[in-house]
Structure formats: structure tokens, C-alpha cells
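Note that one protein chain of the assembly has been removed; the remaining protein chains are unaltered in position.
Chains here go by letter, A and B, matching the order in which they are written, and residues are numbered from 1 within each.
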Amino acid sequence: MTTESRRLDGNAAAGRLADVFVFDATVVRTRCGTCGTSAPLGHYHVYADGPGMVVRCPTCEKMIMRLAQTPGHTWLDMGGAATLDIGE
Amino acid sequence: MAFVSRGFLGRSGTHRGTGELPPGQYDVGDGFPVLSAGPTPRTATEDWDFTIDGEVAERARWTWQEFRSLPREDVVVDIHCVTKWSKFRTAWSGVSLDTLLAAVDTSAEYAVAVSDGGYTTNLPLEDLVDGRAWIVDRYEGEPLAAEHGGPARLLCPHLYFWKSAKWVRGLRLSSTDEPGFWETLGYHDYGDPWREQRYAGD
Partner (left out) sequence: MARAAIRRRLTWRIATVATITRESDTARRLALRIDDWDGHLPGQHVDVRLTAPDGYQTQRSYSIASAPETPTVDLVVQRVPGGEVSPYLVDELRVGDELELRGPIGGYFVWHPDTDSPLQLAAGGSGVAPFLAVLDHHAAIRSSVPVRLLYSARSLGDVIGRDRLDGHAGRGVSVTIALTREQPPGWRGLRGRMDAEAIREHTTPADALPRVLLCGPTSFVEAVADGLVAEGHPTTAIKIERFG
């Protein structure tokens, strides 16, 4: 078994991101701040079995977002994402 | 609202009352869950080294071969993951951090464990000495598998297991406590399972 075999998709983060955003994050075109890949967040890789969720670029595997929920708090780090293009 | 799922006890409802389970934990039995925040790094032992740097008089570095020739210890310990599983009597082998830290001169009080793949976690230096922490490269008599942190991981079993950084490559010593990967995302800076220090503020 490898950790890659536990990899999920941006879809798996959708419920938790719905606690934060008023839009459906999985269809938001997201640009990786490291390699410039641009794709809907649903296309990104998610590692969800640690204490929080980590979203990684499907091309370069660099972290674009991490999210943790602790009692009474949602912690969101989007330091690795360059831009989100939210369609109307 | 106090909704309860009829007939659901959860894992936390079993294996209690032995005195060996910290609060809120359950016994995972023979399983050994693999938790990861990213792809498995695969560093070949010929490319591996372990360094202690930061606030030290002179940094120390061991190649794999040098590390493997250090005095070794076998340890059998219980481990407790913040995601609520505990695993009893896990058998590891490696080098005590007392041995490694003896190679540097420092007045630092904190350490950040730094791993391949970018993971970090912070610990007080005093929790890494006096026979309470090791760099382990063998589990249950076999070389440590990559998914469990091989070639080598930190083992600091008296704290939640996220402190026992997989794929560890070094310690950075400092006079200040610098929160690591999960600690900057709401998890506790110390992480004592017996005081259930899961989250910041616990």
C-alpha cells in the first residue's frame, strides 16, 4: 500500500468547503501557484485521511490548499493556490 | 440539537476501561492505518542523511551508513493518533535521540522535525531526550516501509503520533517554538494524548 493509493479528488473536499464558501468549490477553476496548472478544483488531488484535508496539484503535487476543522473553528490555508476563477 | 444515530456506538464505545487508552481513543488492533498529507517520498538510502542544525554551535550530519553504525535500541511502545486510533505494543528499532543530540552543543529549547515532502512538526527539546524519542528505521523486525515513514521516522510515542514525523531528515533547533504543518492549522503545539491536547487551546 502507498499513500498515493489513498488519494482522492477535489470532490471529496466539497462538503467541507461548503462550510466556507457560498459557491460550489469543485467547479471553480483553480490555478496552482507553483506550476501554473489551471483546472476545476474537482480535478485536483485530495489527501483526506490525516488530521485535516490537503489539496494538491494534479500536475506537480505541490500543496495548494489545506483545511482542518477543529471544535468551533475551520482553518483554511490557500497559500499554494495562485487564483480562483469563480464563474457566475 | 442532540441527534443520536440509533444503534451506533462508534469505535470510541469499545475497548475502554483498561487504563491503557487515552481519553477519546480506540484500539485499532492489528491494523496500522496509513495517514498522509501527500504522495509517499521515496528517498534512496544512499541519498539519505540526517542533520541537526539551527541554533547549534556546529551542525551535525550523518549519512545512512554513519547512522546505521550508531548504537541501536529496540523499543516496544503504545502509539496514539489524533484521529483517535491507538495501537498497542508496537516494536521499533533505531537510534535514541540522546545519542544524536549528544553530537551538538545548543541552548535551544525547541525543535522542528523536518521531513522529505515538506512536512514539519514542533516539539520541546526536553521531550526528545532522556530515552523518550528515537529515529527508527525498523518496524516489527523489518526495514521501515515507505508508507509508514521509511527509510526513517521520528518516534516520540508519549505525544500524539503526528509528532512522530515520517520520512524525517533532520531537526532544526531553536529558542522559540515554531508551529509545524498541523500546528499552524489548529492542532495543539504540544499534543499530550493523556490530557487530550488535540486542538489549539485544549
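The working rule: a contact is a pair of C-beta atoms (placed from the backbone, for glycine too) under 8 Å apart; a residue touches a chain by one contact, two chains touch by 3 or more.
Note that this is a predicted model, so its numbers are computed, not measured.
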Those residues of subunit A that touch the unshown chain are 4-12, 14-15, 18-19, 22-28, 39-43, 48-49, 86-88
Those residues of subunit B that touch the unshown chain are 3-13, 24, 31
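Here, only the chains that are shown with their structure count from here on.
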Taking each chain's mean CA coordinate, subunit A and subunit B are separated, in whole Å, by 25
In the complex, subunit B touches subunit A at residues 33-40, 82-83, 118, 146-147, 162, 182, 184-187, 198-200
Subunit A contacts subunit B in the complex at 1-4, 6-7, 47, 49-52, 54, 56, 61, 63, 66-71, 73, 75, 77
